[in-house]
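Below is one structure. I have some questions about it.
Left out: one protein chain. Kept in place: all the others.
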Amino acid sequence: MTSEGLRSQTILVVGGGIGGMTTAVEAAEAGYDVILLEKSATLGGRVAQLSRYFPKLCHPTCGLEINFQRIKKNRRIKVMTMTSVAGVEGTRGDYSVTVTTTPRHVKANCTACGDCGRAAESMVPSPFNYGMDTVKAAYLPHEMAFPQFYVVDPSVVGTPEGEKIAAACKIGAVDLAAKPETFQLTVGAIVWATGWQPYDPAKITTYGHGRVPNVITNVEMERLAAHDGPTHGKILRPSDGKEPKKVALIQCAGSRDNNHLAYCSRICCLASMKHAAYLREQYADAEVDIYYIDIRAHDKLEAFYRKIKADPQVNWIKSKPSRIEVAEDGGPMVCGENTLTREIYAKSYDLVVLATGMQSSVKAGAPAAEMDDYGFVVPHDGSAGIGSAGVASGPLDVSMTVQSATAAALRAIQAVSGVRNASEVS
Amino acid sequence: MNAAPTPTRKYDLSFARYVYQNIDGGDRMAKCMQCGTCSGSCPLGDQMDYGPRKLFMMIRAGMKEAVLTSNTIWNCVSCYNCVVRCPRKVPVTYILHDLATLAVKEGYEQAKTAINARFAKAFWWSAARWGRTDERLVTAIYYFSFGLSQGMKMSLANLKIAQAMVKTKRMHLGMPHKIKNGGDLKAILAKAAEIQARDH
Partner (left out) sequence: MSERKTGVYLCSGCGIGEAVDMEKVAKVATAEYKAPHCVTHGVLCGDEGVAAIKGDLEAGTVNQVVVGACSPRVMADRFAFDNVVVLRANLREMVAWSHPAGDEDTLALAEDQIRMAMSQTTRVKMPEPFLEGEFSTRIMVVGGGFAGLSAAREAARAGHEVLLIERSDKLGGQALGWSKRMPHRPPYRDIADNDTAALAAAVQADRAISVRLGRTVAKTSGMPGKFVVELSDGVTETVGAIVLATGWRPYDPTKLGHLGYGASPDVVTNVQMEALLATGKVTRKSDGKAPKAVVFAQCAGSRDPDHLPYCSSVCCGTTLKQAIQLIEADPEVMAYVVYEEMRTPGTAEEFYRVAQEKGVIFVKGKVKSVGGDLKVTVADALLGEDTELEGVDMVVLATGMVPNSTMHDVAYENNEYAQVQVNDDIDHGSPIKVAGYKGEAPAAAAAQAKNCVPAGAPILNLQYRQGPHIPMLADGFNDSHYICFPYETRRTGIYACGPVRRPMDMGETAEDAAGAVMKAIQVVRSVAEGKAVHPRVGDLSFPRINLNACTKCKRCTVECPFGAIDENEKEYPEVNPTRCRRCGTCMGACPVRTISFDNYSVEMISQMIKAVKVPDEFSGKPRIAILACENDAYPAIDMAGLNRTNYSAHVRVVPVRCLGSVSLLNVSDALSAGYDGVILMGCKSGDDYQCHFVKGSAMAQERMSKVGETLKSMMLETERVAVMEISIAESHKIGTQIDQFVQVIEKIGFNPFKGF
């Protein structure tokens, strides 16, 4: 098959997180047209919600800035936010993709001046902070938001407040009448880069998230540590704003568990070590207990493990806790068996962080691609028109996601430029 | 009587393999990853000498004696906390009970003298005979399994409770209540015994 047989050479990348952005820029910078779809209001995905990366403890926003600039400066990339895929038909070189957009209620001529936000009065849970705090009903999702457009929450549409918000915009960018739209895209290749969602901690009933005070998840911990999070970067326990001095970090909250996620989510061990570092950086007297089954600090990340291990105030307990209960002081109490000492423990903490795993965001049946039983899209070589990148293809850390996304860009290029088949090479 | 092989050295797998193949749920025990959820979930976890997790490791290590003489296999109260929580879906409860059966079969002293073994025996006697547990008889058989004087001592120690129970009609004197169609129960039990004899 050669390129003549292909109707479109445009590459559709579904998902605008670090994986999707990487696939998009890598392909575009090699000279291909790319449509980058993102379901939410801004690009950046999960990494934009992280405070820092392991093992360098650097800020994801640093790399995001570079990627955003690469996208802004590249005319080959068309970004569509608030858009998701409803259906895919066709074959390599000629896919017809049905996409739907949900209204942002703010048009693309928004300058992010903030007038609408100042006019808004009601508060809505902040999606960026996982609902741990609230934002005005007209808001910029976060300070790095790209595209830099405000969002008007649907709750104020049809209210006097909505009208007031719309009136505040001097350039008429607020569009309360916007409706969901459906349209078609014709593309030559599709890369699923839909990333992941944190496993719902409510399903792990024994760990008491939502029931026992001060039991939070690892992604919530990231927001507590972030300067633009609900506590402005100071890690405080949610119930009373107290500084947490005894903290438990619980691995495999959902992962490696046939009742929940049968696979290992790969990142949690390292992410928890990073959380230990966050806590120790803020509190000289903090004691951090890490509960684990196996510490999976693969390849060079072992060095980060060794570094955290050197801190005498970080303790390692080889145990999968059996349950979390409310202690007498009202805080969380972690119960289980220390498998190395055979001690049956019940330890009280100020804060418990569940290292919840990663779950594929791909909805079964949607992608018209080969999927495994876990919901991941199986990556393919360039002879297939549909591939996957990053966590859409399996549990990966950021570096491996970028690696996978760069590979997916190559496969997509091969797909739209017509891969030479084995028959042509012999 | 040796139903299961007795390893002569550490990590001789003959006993482990016997357990994998012959103990109810033993095949799934192979997937235990030693996380400790079971022992931590056990309401009697701190009263077990090993807890299920370590017991499974000991099975792998070929520690047949220690396993079959442990109180772990007798102290399971079948609450199933461990079974529902086990991330590898190991049916811990079945395994412990079947190991207890093995300990009986192999004639281990603990299978006769462990308090839960004694109680289980009394319980079974009542359940099989009457189709019900008769509190008074089960307690009596259990107490007197320790010998006459010990049995008397234990009975007297609990006399007040017994009287209160009788008074509130929680325990009755006289003949034990029987279930209807006791013959059917006998037939069921006989069939079960037959299946067990065939399968083991």
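As written, the chain order gives the labels A and B, with residue 1 at the start of each chain.
By definition in this document, contacts are C-beta pairs under 8 Å (C-beta built on N, C-alpha and C of every residue); 3 or more make two chains touch, one makes a residue touch a chain.
Predicted model only: the values in this text are computed from it and were never measured.
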Among listed residues A:A86, A:M123 or A:I171, the absent chain is touched only by A:I171
Of the residues in subunit A, which ones touch the absent chain? 18, 25-26, 29-31, 51-53, 55-67, 69-70, 72-75, 109, 111-114, 140, 143-144, 148, 170-171, 226-228, 232-233, 256, 262-266, 277, 280-287, 294-304, 306-308, 310-313, 318, 339-342, 370, 372-374, 376, 378-379, 381-382, 394-396, 398-400, 402-404, 406-407, 409-411, 413-414, 417, 419-420, 422, 425-426
Hidden partner interface residues of subunit B, rising order: 9-13, 16-17, 20, 30-34, 54, 57-58, 60-61, 88
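As a convention for this text, only the chains that are shown with their structure count from here on.
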Listed in rising order, the residues of subunit B that touch subunit A in the complex are 33-41, 45-46, 50-51, 53-54, 81, 84-85, 87-89
For subunit A, which residues are in contact with subunit B within the complex? 206, 252, 256-260, 293, 318-323, 335-339, 342, 344-345
